[in-house]
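Here the complex is missing a single protein chain, while all its other protein chains stay put.
Up next, subunit A:
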Amino acid sequence: MNDVIGGTVGGRVLREDAWGKVLGQAAFPADVRREGQIYAVAVRSPHAHARIRGLRLDEARKAEGVVAVLTSADVPHNGHGVLYRDQPVLVADHVRMAGDPVVLVGAETPAQARAAAGRVEVDYEVLPGLFDPEEAMKEEAPALHPEIHGGSNIVYHLPVYKGDTAKGWAEAEVTVERDYQTQMLDHAFLQPEAVLAYVDERGHLVVEVATQYAHYDRGEIAHALGLKFNQVRVRTRSVGGAFGGREDISLQIMAALMAWHTQRPVKMENTREESFYSHSKRHPMRMHYKTGATRAGKLTVMEARIVGDAGAYASWSPNILRKAAIHATGPYEIPHVRVDAYAVLTNNPYTGAMRGFGAAQPVLAYESQMDLLARELGLSPWEVRLRNIYRAGSETATGQVLSGSVGMEECLKAVKSYLGEVSGR
């Protein structure tokens, strides 16, 4: 079998890693083992918002096969995060979302670790939760991260203003105003998170994991454990799907902490349910759009307010709401624009990277607006798009002049015959 079918350019190249995958030899982190490894399980909060009044760990510590039971007191620097270190390795006192890890149990077998984890008692004072980002962004709402994010739950606001919207409205002959909302999504990559962590013969901490971001993982592990970068090595094993969901820390620091503490190899493997608790989600966005156009079908103005639910931790929220804001007009040239995008902390599962990175959600709003405008104008949805798309020389809402190749018109014309009966509806 040849590795390249056809010429070098335009030929089909066989994936180097596909060999091991069709043979069942590719090693995902759950597939690797070390002699003498123990198993760790995280005890996670069932409550979305709570204060921890106390922990009762005696029964768990006495349970069969238990090697160590660790808490926030065992974490030298208890925070991690891609932009802000606002997410605890193990919660000390303030639970901010369901699934926050509180206690880490290590035992000789997976069954013993799970049994001992079941004997950990956490005394929670359950607090009212902030689940609606519109409520959470109000001034009187209690701040979820006063130390790191200050008195407001708004972790990010990006205004994108262009031209003069008053002028745009004066020119508009047709207006469409609507509210749109997208839902929270999980990447549901097929391989649940797993980690093997151990101290090697040089005394270095080695963490084998399926990750999108090995160098970042190394930094966060080293920081949390109070180690130097050169004491930590992260080895990326086969990654069983990620789609953005493996950019943040999930089990890496917990497994590393247990290995460093016990000086034994430590395996952690999420069940599917634990996987849902331990990685980010796609941001649900609420989008209020108001768009104006002339009778001739030219867009004159657009105003949008986009509120993204960041959940309990910032993760990539600022970058994602930035993308949402700069893509808010879609591929349409609009002379007068006012967009305000916000990322707001709540007690929902934290949200972060997922395919499209914030550019995917506004599509629902701006394309629906185009369809509704077409209906108002008695034009076909295709025609109203053709009259407003970016072309070479167009200026985006952020002031970027598209000087290079812009294929929108060519693309629209190419797909027209596939659209079937396109009418103004």
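Note that a contact is a pair of C-beta atoms (placed from the backbone, for glycine too) under 8 Å apart; a residue touches a chain by one contact, two chains touch by 3 or more; residues count from 1.
As a convention for this text, contacts and distances are computed from a predicted model.
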Task: Leaving aside the chains on screen, match the unshown one to its UniProt name from "Anti-sigma B factor antagonist", "Oxidoreductase", "2Fe-2S ferredoxin-type iron-sulfur binding domain protein" or "ABC transporter permease".
output: "2Fe-2S ferredoxin-type iron-sulfur binding domain protein"
Sole residue of A:P76, A:G241, A:G393 or A:G407 that reaches the chain not shown, by the stated touch rule: A:G241
Field: Touch with the omitted chain, as defined above, among A:N153, A:Q191 or A:T291
entry: A:Q191
Statement: Missing-chain contacts on subunit A, rising order, are 1, 5, 12, 14-15, 17-28, 30-31, 187-192, 238-243, 271-272
